[in-house]
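The other protein chains are all here in position, but one chain of the complex has been omitted.
By letter and in written order, the chains are A, B, C and D; residue numbering begins at 1 in each of them.
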Amino acid sequence: MLGLSLGEKQFIKGGIAQDLRSDGRKRLTYRPISVETGIIPQASGSARVRMGATEVIASVKGRGGEELSTELSVALQRCLLGGKSGAGAAIDLSSLVVIEGKICWDLYIDGLVVSSDGNLLDALGAAIKAALSNTGIPRANVASGASGDGQPEVDISDEEFLQFDTSGVPVIVTLTKVGKHYIVDATAEEESQMSSAVSISVNRQGHICGLTKRGGAGLDPSIILDMISVAKHVSEQLINKLDSEIAAAEADEEES
Amino acid sequence: MEEDGDVVVTPGEVLGKSSDLKAGAGAYVSPQDHAVYASLTGFRRILSPPPDAPDQRPTVEVTGHKAHGPVPEPGSIVTARVTRVMARMASADIMCVGTKSVREKFSGIIRQQDVRATEIDKVDMHLSFHAGDIVRALVVQQWFQLVGQRCNAHRQGKLSKERLPRLEDDEMK
Amino acid sequence: MGHSNASGDLSSEMEVDAFRRLFPLRFYEHHLAESIRPDGRALGKARDTTIELGAVASADGSALAKIGLTTMLAAIKMEVMTPSKESPDEGCIAIDFHMPPICSPLVRPGRPAEAEPVVSKQLADTILRHVKHFYGHSLLLDYFFKVLYSGMIDLKDLSLVSGKAAWMVYLDIYCLDADGSLFDAALLSAIAAFSHLQIPVVSMNDDGKLIVVSEENGEKDIVNKEKRKLSLNRIPFSLTCVLHKNYILADPTAEEETIFETLVTVVLDTFDQLVYLYKPGGLVLAFTSSVQDCIALTRQRLKELQKILDESVSGMEVD
Amino acid sequence: MAAKAASTPTTYSPSPTTQKTKPSFFKNDNVDWVRPDGRGFHQCRPAFFRTGAVNAAAGSAYAEFGNTKVIVSVFGPRESKKAMMYSDIGRLNCNVTFTTFATPVRGQGSDDKDFSSMLHKALEGAIMLETFPKTTVDVFALVLESGGSDLPVVISCASVALADAGIMMYDLVTSVSVSCLGKNLVIDPVLEEESYQDGSLMLSCMPSKYEVTQLTITGEWSTAKINEGMQLCLDACSKLAKIMRSCLKEAASASED
């Protein structure tokens, strides 16, 4: 918890009401985002995302750890995995199938918070998107004669990798409501003054892939709908920004 | 005093407009739409204001059919059982608030300086209290302490007079 | 005595429930002297008891038992296991007693109640009634053991395919409201759940696994056509009493259990065998006469409970 | 002598496991399929509430929606056991557990931890925490039987239990979920529908203040769908609130007599 004086609290709230936040941003402006990919050589894919002072790392690999609190993981799952039948999921799960009904890849996505200055969910979402773009899964060739009951033999190639199509991976936009207004990319200070926050994950088509609300205060249904449309608008810019950052990071990685 | 006792309301039900009614116990005014809502389940009662009051709006109250157990707060007279006595304070379990018994015990502390009004630094806690004593006390403060005790009970009046019998007297063989 | 006078004075000025809270023993002794308990019961009388069978639709057998306010929900789920080599014709019964945080202010999430493992063990002892593993003896002794001292349920009834498959019976009992005499209510709900139990009809599929089939479909390979109900012999019923001075209070509430520390639990079965006599310490010594009194009260109670159980079972059959 | 229990062998449930592929009628949007319990798409299961289910608690309620059965107990306001920061407001503590027999296959209750925090989020906005400073109100729920839409039922039931306990609230909290199956939205889904759903939307609201306290969406939704889903939920919530209020009123009048 941050120890803020009454004056500081007033300052934050007042700034937001006047569309001039304490770090000079407007309500719907993100902090500068930087992306690095391929930072963990052992993982199939990894990325580091910085958003202001918030820094997170995401990695995609075969085994999982438990660095994130359950609540964050659940929120991420909700935003990325889609419905029970798989509709609306971030990645096309059928691309993970090696043999229909028999073998498939299990992807473990780990998120690690390095330093936290608010808006963790958005940063993690971005990091995961970057990490997935960076992920190559080895091509698996099914050895012949694998019919019948026995476990089919699978040959895993060391050289050939399949890249994911990450264009469908949504970004997460969290709108934090402070006073009567809501802001994107809140800092920890601003988050301490929130009455409620809505995290919305939006894909490139502008479809909502998940939504979760934090904070206790009730919201009028019309405000939520309004927030959804704002999130859609903001997400377009964010996706473009992220894509260019990711592309730049990938290029950097290949160069080095 | 006027009563329309038979109307039962539940939390969130609108009782009237804040321009016509004042919110009493079990009711609140919503800042958004200036309506008076009920916050408890119970009977709606409308009390007319005393004739000389400046605010002539009647007060609406919801008297709970089933209130939660009493909670000690500053100003409450409580009956407590002393659990342990230390040099500078004694801890006690609050058993009753006023004449009502609490559902689950609350713990409190009696500080040395609060035992009597005069010569407060000469109070010997061990002479004043024994574990198991039942004392009557006034809650002076609700505050957070490291040990997690949450209110501070103050013993009123003179020690010897107010001292109630130890409970284990009738249990000992 | 000056002291008692002082508290006598105090009692006149405080509300009854405050007095009850501060001087519980004195409060109760006032009542006991007049042979009545604060809830209006006679000393040897148990609280109203009800049984509702089939409370849980997703279970194979279930029952809700209430003794006064103490409420227990028992449900049985049947699963299939491979029997052990030593007893290829026997199934298994696992009994678990749970006190979820909803049942009492004393239970908090993540901190299981002290009584949980103890009552689980007691229930397993009374229901399964196996003393120790029985091996290295002649068939004759086995026979004796079976006729006389076997538990309420013959584990052999749980066999499906000898050496291959048998029923694993999971009996879970949840305390929904704790107000004393937990063991009595838990045992009653367990017994009632067993009398409600309908064993599902199973047949062997191609993988050698047993799956539930519906009887009407006329499937040919039904493994357990006959064994749809467990035969319950020697049903145990219990009564807990509290001893205080010369008083015996049957079926104590939670308040009574905390005030009087001496508890005696007696379990008798329908053949008047003593299945369990449990007196864990306490201030009062139990002499032969009081033990006999407790057993006599339990005999009476057994008749009551048996009637309640029979009524609820026949009520089910009418439906 | 505990050998039997200790060496519990591995067991399996003989009940047929739910098929992985969903029945075709769910997928086919043109066919008029019928819901497993014969309800209309926008029709809720009959709801039943009863207060005072657990006497040991300060307040409690039992709710039954079809096969979904839950009990919620409320304790307190009572002393906070946890050392906490200086604060003028009370603490709300929620916990949801499942019985081992709640689900068709034993011991497969959903993630309790997630449910507990979701219940907390849904309720905290409705409770006047400032009315019981420095104390804790515990809301404990036990899902006796899981028959679909468990969390919404737990949330609604919890708010009835809170009202029964006399905890001050701005409004009751009612909660309803819809499942997206193909093109259709079905309200108050049962377990079977939940297992085939393409997306779900759960909304908790304070019906008479018309404020949303909690909203979660999974799966892919267009804005229009979200609009439709939220409206369905809000309408159902206000109907549900009527049932909850009448239950509370009945109990209050009965206690007066």
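Criterion: contacts are C-beta pairs under 8 Å (C-beta built on N, C-alpha and C of every residue); 3 or more make two chains touch, one makes a residue touch a chain.
As a working rule, contacts and distances are computed from a predicted model.
Chemist: Can you work out the missing subunit's protein name as recorded in UniProt? Choose among "EKC/KEOPS complex subunit CGI121", "Exosome complex exonuclease RRP46 homolog", "DNA replication complex GINS protein PSF3" or "Exoribonuclease phosphorolytic domain-containing protein".
Modeler: Missing chain, per its UniProt entry: "Exosome complex exonuclease RRP46 homolog".
Chemist: Where the complex has a chain not shown, which of C:Asp89, C:Asp154, C:Glu261 or C:Glu304 is the residue touching it?
Modeler: Among C:Asp89, C:Asp154, C:Glu261 or C:Glu304, only C:Glu261 touches the chain that is not shown.
Chemist: On subunit C, what residues meet the omitted chain?
Modeler: Residues 114, 117-118, 120-122, 124-125, 129, 131-141, 143-145, 147-149, 234, 246, 261-262, 268-269, 272-283, 285-291, 295 of subunit C touch the chain that is not shown.
Note that in this section only the chains that are shown with their structure count from here on.
Chemist: Averaging the CA atoms per chain, pick out the one whose centre lands closest to the mean of every protein CA shown.
Modeler: D
Chemist: Hey, how far is the Cα centre of subunit A from the one of subunit C, in Å?
Modeler: The separation of the two C-alpha centroids amounts to 52 Å.
Chemist: Would you kindly tell me how far, in whole Å, the mean C-alpha position of subunit D lies from that of subunit B?
Modeler: So the centroids are 34 Å from each other.
Chemist: I need the residues of subunit C touching at least two other chains; which ones are they?
Modeler: 105
Chemist: Counting only residues that touch at least two other chains, what does the list for subunit A look like?
Modeler: none
Chemist: In the complex, go through subunit D and note every residue touching subunit B.
Modeler: 58-59, 75-87, 128, 132-135, 163-172, 206-209, 241, 244-245, 248-249, 251-253, 255-256
Chemist: Can you list the residues on subunit A that touch subunit D in the complex?
Modeler: Interface residues on the subunit A side: 1, 70-71, 74, 78, 81-85, 87-88, 196, 198, 203, 206-221, 224-225, 228-229, 232.
Chemist: What residues on subunit B touch subunit D, complex-wise?
Modeler: Listed in rising order, the residues of subunit B that touch subunit D are 8, 10-14, 26, 28, 30, 32, 37, 39-43, 64-69, 71, 103-107, 142-144, 146, 148, 150.
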